[in-house]
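Let me begin by handing over the structure; questions about it come next.
Partial complex: the chains shown occupy the same locations as in the complete assembly.
Each chain gets a letter, A, B, C and D, in the order it is written, and its residues are counted from 1.
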């Protein structure tokens, strides 16, 4: 298709090919938005995006099955080792910030905020089969069964939350509704008065009318995650950066390079569009430089 | 006017409607007046008049498909459930038109029993088969039922063969025994008319002979109408014979006359086996 | 020459038939091999006695009971809906309904079974649950009640069609014998026809149960995804099938324990349905012989 | 009231209850379809059919899923039809009453009752992994082919069984060989019935979700497959994906896609019933 006329806005040729992305469901909306906009620029490049969770994504990434991996936490040592084993070199690119939202049903009128300790008490492994009722958290809360919803174990969100709250990544009780699909969580919480759950802020942004966002007491004050509190770091400990990872073999193909550049160029706008917090603009410039160097070194 | 129920214990025939009776033909048990039957668009019975006398055996003969079964089954309204069935004309039982709106069909069928071509015992015990008709009526009296069952089995000439095995499944009986059981089952509700549709055509010669003897005995008390494809059988057991062809009653007369001196050529052709 | 051609044709037709054996063999060996690997890591005793199912978490428990209870609970609710309704329909259609009515209504009812299950899932989640929440205040957004009810509606035709076929197959002369003695349709239906068709009816029920146990999308969408050992129909539960879907939606890498859990769950499901299917086949064979 | 009248009354009451039950399912189906129509019909336009998936509900369409479904349908037909019909012919016309035929029979009856998700597991291990087809249209179609194979076989057998024996007798008596009789008489005479069964089986395949999820069909595939090795999505998976999104826009999309999916299944069922009636008439 290179005979077709060039687009006025870009200097690149019309490209073809397939780009496979998998990984974090938190990052999915950003990548989805980027892919969708990219379609207008490069209609013949096919981008497929899976949502296996950050961990699941890295597994595929380390086997060389995907070009890009969405991640809501940095790569772990174990995953690094897996990549090394398969001779996969990669570059980490930060694309946006996110806050982990703690949510309840709008009909829930007794909760105003949680302390980090309370969240730990609810979610730690020892709570399994023990902390079953609301009034076990604060005695004045109702004597009703508590229904918990959270992302599945392959998700970066789960890793991040358990790390930040329980203290050990991947360690939590097992008797809650765990889904890689955050929409399931939204629905579960929205349909159940005695529910409690957590997931990426963006999914709250899309469902403000169905869910109530709860502030977290970080020891000094009660903070709710917002654009401001996340980017300035006061929403502790539940805010974090989001990443995409790209591997060295992929940047040999022009369409991947084009796509990643497009991604970085548009991340700020699109991230905000789908409910995330953009990085400061100088950070994006830096990412772009890093990427350029990475591409050069892998020519 | 409704056919009122007779107490089950004392056998009586359906109440006669005095007025209508006067117009019915010389004491006929069943009087058929200009009856036509359709199945959908197909006309199966094309206008038949006939009077059947009480305590006689009347045989219906004719080639396959001529409407014998259809006609027979009019007498206890067994065609009612057939899809597309439509009928015109009158059939009077003891002077009462059984196709009147108000007639209670279940009542009628107790009065007019039926025995079918293939023995069709229920997959239950011998006793349950014979008692079925009584239980259906809501009769609970054990002793009464026992008596009735015994009596019916005796009448059907089966009692001696089964009296020690009343609990045995009816399906374990031989074909001939099954057919006699079906007759017993019919007799147990004490009808006054018994319709039989080729009752021996699935049986061996010995069973056939037994049933023919039985019919001969039953004639004393019951009015019997029998469809048969075996002309020798018709000539042996019946008093009157009706020959049907393509939905029409070609000839109806004393059996002797039909077999020795039929009026119509068609009848003769059939009797002598020119077709069928 | 001709003989050879005939022989070649026969053998190639035979090999097509043998594909089905290969499929069964494939299913059993795939499930068995992966399940065997699973049970080399997990004790089979724990599998059947542990009351928790958390294979994806750090504190791993491999007790199938919560998934089983979820499966049986939703199936039980479904059968409680489908059985009385389906049986009544079958008796009505075979004994009462005019033929023309029966002929139009039967394909329409079968349409109920033709609707893709994902659509029923939508129905259960978006329509039935909110509707039931008006009467049952404590009803969770995901629950076994509405999933079970909707599944019951879906399997009505399984019960009604097969039962109706069985009722219909009862020789007409048996019915006529009963009518001929003055029985009403209802009496004939319950005293003669239903007993005579009982094996067919039982087959229909078993098949419906088997179908309910194996049903996936309705429960995956509407019953929730939380393994929970409970008989409470108002809270979220997870069935065996829903668990397989849940895991499949993420990445399942061959050789991982997650990969094996779905096969272990799968073989449990397979054994259940296999037993039910075999039972129904046996019964069906028996009654077919009776009437042929 | 005597016992006969009582019995009659019971009879009438049961009849009413029977009608109520019969209509229960249908009324629910109607309510439900009505509900979906209200939710979704406004959303259906040409763009909805031709649009690629998007993060915005209003811009999102079913193009890729629809194409995926069509690919699946075609490949599944190509694979399952010949095998299923051949197996049906073998069982009905050739197999003698022996161990093998008994085994085949019970085996097929069992396969027909295996939950669809188990076929998914089979496909995952055999097609996706061992045969390395990946999460491709071909792997999906193979999986669904195995799933509907028993249905096609059973339907073929039923149709063949309905061909009067007298036709076969006549053909044999004129010196036709077995295959000549099957090819010239039995298959033409049972064609309508076989077709009915195949269409019904395919309509089942079009609606299947679970096995394809297990095999790995994707939620976000913004292009239609162009060859059998491409990744794909299908309508039911697209619906599943949309249902699980809570925004109302996507629920509307799901309803609209359901309308399309139901339309496809109902049309297929309608065609099947039409063939069945036409074919049954021929043999009455």
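The rule is short, and it goes like this: contacts are C-beta pairs under 8 Å (C-beta built on N, C-alpha and C of every residue); 3 or more make two chains touch, one makes a residue touch a chain.
Predicted model, so just to flag it, every value in this text is computed and none were measured.
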{"item": "Copies present in the complete complex, per labelled chain", "value": "A x1, B x2, C x1, D x1"}
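Everything below uses one rule, namely that only the chains that are shown with their structure count from here on.
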{"item": "Graph distance between chain C and chain D, where chains that touch are linked", "value": "1"}
{"item": "Most remote chain, CA-based centroid, reference being chain A", "value": "B"}
{"item": "Most central chain, Cα average position", "value": "C"}
{"item": "Distance from chain D to chain A - Cα centre to Cα centre, in angstrom", "value": "38"}
{"item": "Distance from chain D to chain B - Cα centre to Cα centre, in angstrom", "value": "51"}
{"item": "Of all residues in chain D, the ones touching two or more other chains", "value": "7-8, 244"}
{"item": "Where chain B touches two or more other chains at once, by residue number", "value": "106-107, 136-137"}
{"item": "Pairs of chains satisfying the touch condition", "value": "A-C, A-D, B-C, B-D, C-D"}
{"item": "Touch list for chain C against partner chain D, complex", "value": "2, 5-6, 9-10, 12-14, 16-21, 23-24, 26-27, 30-31, 34, 84-85, 88-89, 91-93, 96-97, 105, 107-112, 114-119, 121-123, 125-127, 153, 156-157, 184-187, 207, 210-211, 213-217, 220-221, 241, 244-245, 248-249, 252, 254, 262-263, 266, 269-270, 273-274, 276-278, 280-281, 284"}
{"item": "Chain C-touching residues of chain A, taken from the complex the two chains share", "value": "22, 50-53, 55-57, 59-60, 63, 125, 128-129, 145, 147, 152-154, 170-181, 184, 187-193, 195"}
{"item": "Residues of chain B defined as touching chain C within the complex", "value": "76, 78, 81, 83, 106-110, 113-114, 116-118, 120-123, 132-133, 136-137, 182, 185-186, 189"}
